[in-house]
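Heads up, the thing below is written out as structure tokens.
Heads up, this is only part of the complex; the chains shown haven't been moved.
We call the chains A and B, going by the order they appear; numbering starts again at 1 in every chain.
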Amino acid sequence: MKGFASDNYAGVHPEILAAIAAANDGSHARAYGADPWTARAQELVAQHFGADARSYLMFNGTGANVTAMRACCRPWEGVICANTAHVHVDEGGAPERMGGLKLLTTPTVDGKLTPQDVARLAVRVGDEHAVQARVVTVTQSTELGTLYTAPELGALADAAHERGLVLHVDGARLANAAAALGTGFREFTTDVGVDVVTFGATKNGALGVEAVVFLTPGLDEGFLYLRKQSMQLASKGRFLAAQVIALLEGDLWRRTASHANAMAARLAAGVVALPGVRVTQAVQANAVFAILPPAVTAALMEDWPFYVWDDHTGEVRWMCSWDTTEAEVDGFVAAIGAAVSV
Amino acid sequence: MKGFASDNYAGVHPEILAAIAAANDGSHARAYGADPWTARAQELVAQHFGADARSYLMFNGTGANVTAMRACCRPWEGVICANTAHVHVDEGGAPERMGGLKLLTTPTVDGKLTPQDVARLAVRVGDEHAVQARVVTVTQSTELGTLYTAPELGALADAAHERGLVLHVDGARLANAAAALGTGFREFTTDVGVDVVTFGATKNGALGVEAVVFLTPGLDEGFLYLRKQSMQLASKGRFLAAQVIALLEGDLWRRTASHANAMAARLAAGVVALPGVRVTQAVQANAVFAILPPAVTAALMEDWPFYVWDDHTGEVRWMCSWDTTEAEVDGFVAAIGAAVSV
């Protein structure tokens, strides 16, 4: 079974699995991240994000994002986000119940926040009856497969900083974004004023690890405690670190992400001219959103796993991953073409 | 570097790493535990714990124990435990802050709760000013390397059930306990009335996975939501499940645990007669607790990593793992012998 359901349906990239095996070298390593692999991962993060970057490895995106936001907020502070943000709609209430965080949300057209949104939501400053905005969180690439440019993120960072807020980037697909932008990570994070990033390795080909990367010095005060308390501290930390090393030491992160992006572009190109298929979002990373006739969707799903994104509109999501092949894309395009022409 | 610091300093057993690699078979698998490996792990758990056992795989012990206790408690209910319990002293406040759980603690001599402790702590029933006891949690084998017998756990289960409470077993080292008792898991859990168990695979040789196993039907209502919300739901779940399968499909869990136990016994036997060394707890699983002259401890730690357990008494902990060798034990015994005779 392979399909276009999610980039977390894919397995582990062989180079990453090899790195895990290599870290299992028969030695003992200090637990809880006090090991040489974790130190090496930190070095690589600093090479990619800048010398001040401080990284903390965690199990998954829920944990990484919620804990990163917890770190920035005092109890009366909250988080501005798009109402399509994963932290708002897909975390089972973890931000609220585990983090105590109120999310201040806004609709968007393309999943992207703007400085105007920040201005509109960061209000009632000093009013004890209102949660005080403290974090702006954006997803890069977004839940709708769109991208923020570096200047767009810079403008958001400025809008945040002017108000004493910080900018967090949920980078579950940060590598896809960097590959699409044709830059490294720091050009659209550190260099434009982003304060803290969640770098997602899992969808980038790892077995399972995410790094919270603090770019603004001091913002990570006490984060060691928070990570532990948030139940996100791995005992055999070397095996998390080995995955990050495998991705960041060479260009594996870019190879896997570029490939996934290219497959999405190929898919979009293949379907855009099909009758009855409307691509609904700009295809800028590794996702294609489209609206199909419901009967076509139902027929396709018998052979090709993917998700209906919006039951009301019939919008579907097709996600490509590091292991999606050209043949699979072409086969899927052909199947769609056949289904729409019935 | 190898030593006696912790059984989580060890790496991954080769058979478990091979199982992870085998699960990485080039296919896509449904994320979040809806994959065949997770189904197979559930089958094996049911074989080991009984047909009603329902398992949920999680990242680590903190998450598994806190979420298991959350599942059993309404907001005004709390947890009885020994004041040496890991959940009390080593979880960074996760039970309280993430779970909202008050722990009702008692001193013990050997890390083991008794029915009398339960009777003494499960009081003020119906008094709205007092947290109402709901869970009794014990660690098997305990944080002090001691063991509950099956009848002892049965008596605790009875003491709990008589009062409408449930019995949870923190089994970070459940395999060591089973190996030491010479039984399977169910003889001292399901069969004697335990309601929910955390089965720890990590210290048993895994890369990182723990299973919360509900033995009492119905107790896991809503646990899928709780696991997700508790930030403990892995996306590529097959790689967690593969580890559990590797341990439980054959006798790997017992081989690794028995070996670690045997190494602790060898170590205890080696030091018990040394002058100035006093073994302080019964050596029933894979830990040895002892009191040494402080100068001896300091000298030993230069070459052999281990932890001082109690700064006041000088008590130290030596922990054996699945990969501890006889030669390492003998070398350490020799080093201790040399140090105490200086």
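Here are some notes:
The rule is short, and it goes like this: contacts are C-beta pairs under 8 Å (C-beta built on N, C-alpha and C of every residue); 3 or more make two chains touch, one makes a residue touch a chain.
Just so it is clear, the structure is predicted and the values come from calculations on it, not from any experiment.
Here 2 of the identical protein chains are placed; the entire complex in the file holds 4 of them.
Note that in this section only the chains that are shown with their structure count from here on.
After Cα superposition, the angle needed to carry chain A onto chain B is 180 degrees, rounded to a multiple of 5. With centres defined as mean CA coordinates, chain B is found 33 Å away from chain A.
Chain A meets chain B in the complex at residues 1-3, 5-6, 8-12, 14, 17, 20-21, 23-31, 59-63, 66-67, 91-94, 97-98, 202-203, 207-208, 225, 228-236, 238-239, 305, 321, 323.
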